[in-house]
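The complex appears here minus one protein chain, its other protein chains still in place.
Entry: subunit A
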Amino acid sequence: MLSASSHGRTPAAIRLVAAVVLLGLVLAFPALAPDPFILSVGVVIASYAALAVAWNFVGGLTGYISLGHAAYSGLGGYGTALLITEAGVNPWVSMVVAALLVGAAAVPIGIASLRVRGASFVIVSIALVLILLLVAQSWAGVTGGSNGLRVPRPFGTDVLRPEQHERFFYLFVALTLVALVLWWLIDRSRLGTGLKAIREDEDKAQALGVPTFAYKLVVFVVSAFFTAMAGGMYALWFGSLDPIFQFSILTGSYLVLMSLLGGVRSLLGPVVGAVIVGYAVEFFKNQYGDTQLHLVALGLLLALVVLFMPDGVIPWLTSQLDRFRPGGTSIREVDAAQLAEERKALEEAKR
């Protein structure tokens, strides 16, 4: 089975060419960016893409919507920073170790929140962010409290800011690609089929013998791991951590909005959403500064997406375009004899 795309099936060769062109454009971005500011916006968007793809392991495959993925990215960031400053570990090793630790911590969290259906999952995901924010702000001895934490740079001082942006851009793109490949593999595996069965109807999936709990837990942990990797990488790039922004439900909701807007059922949906929403967020911040209006805009956009395009913007656009096309019918353009011949040919080919 091809992964469901509402367009019908584009030939594989065209898809491949499109993917290569797209990747080429992405990789050429640092060279094309006119100034370091645009480049830094690109890094932010790339980090959002990595986070959104990581989120989509749970959100897209199982349909469980987590508003609290900032918990894992924040933990990844703090873990990376603390391993570097307190234990003197190499920055990149710290990032991976921190992500592994977060993955391990996600096991009990997943057990608690996935045992029951939807509602409790969302509640726990929100509660987790709130509790971590409290801890990060209060436990000043370790986390630096509200002042935040400085993260040492992984590259030497001879590497200038624009150069740093460029390197981190490629790192985020690489992380996103790894996550995308894994998502694609899971999507086509038995695990993925089971997960999608859970998404469509958990009771039926369970009745058919899908080990629903174990499957959900596996992708939950994978998702937490990749989210923590992206969080750790962000910490290394940004250089400082502020609990308010690290453990923020708002950040978590950005990821949800990106994935939903792009389409949770498709491979590249979250990336598309990250580019649109990430750009919009940066544009809004740049134009209107830090007023509270960005909350209103975000809220309205999220409500619009939830109400009118819960499957994402691309399926929505195609369905809008379909209105202008001739109405879909089940009338075949071939007659019965031709059809019989086609089938015969197919049978022959199989032998």
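Basically, a contact is a pair of C-beta atoms (placed from the backbone, for glycine too) under 8 Å apart; a residue touches a chain by one contact, two chains touch by 3 or more; residues count from 1.
To be clear about the criterion, contacts and distances are computed from a predicted model.
A.B. asks: Which one, "Peptide/nickel transport system ATP-binding protein", "Anti-sigma factor antagonist", "Cytochrome bc1 complex cytochrome b subunit" or "Branched-chain amino acid ABC transporter permease", is the UniProt name for the chain you do not see?
C.D. replies: In UniProt, the chain that is not shown appears as "Branched-chain amino acid ABC transporter permease".
A.B. asks: For the chain left out of this view, which of A:Ser138, A:Ser189 or A:Gln338 touches it?
C.D. replies: A:Ser138
A.B. asks: For the chain not shown, which residue from A:Ile38, A:Val96 or A:Ala127 touches it across the whole complex?
C.D. replies: A:Ala127
A.B. asks: Which residue among A:Val107, A:Val142, A:Ala214 or A:Leu295 touches the omitted chain?
C.D. replies: The missing chain is touched by A:Leu295.
A.B. asks: Which subunit A residues would touch the chain omitted from the figure, given the whole complex?
C.D. replies: 63-65, 67, 108, 111-113, 115-120, 122-124, 126-128, 130-131, 134-135, 137-138, 249-250, 253, 256, 260, 291-300, 302-303, 306-307, 310
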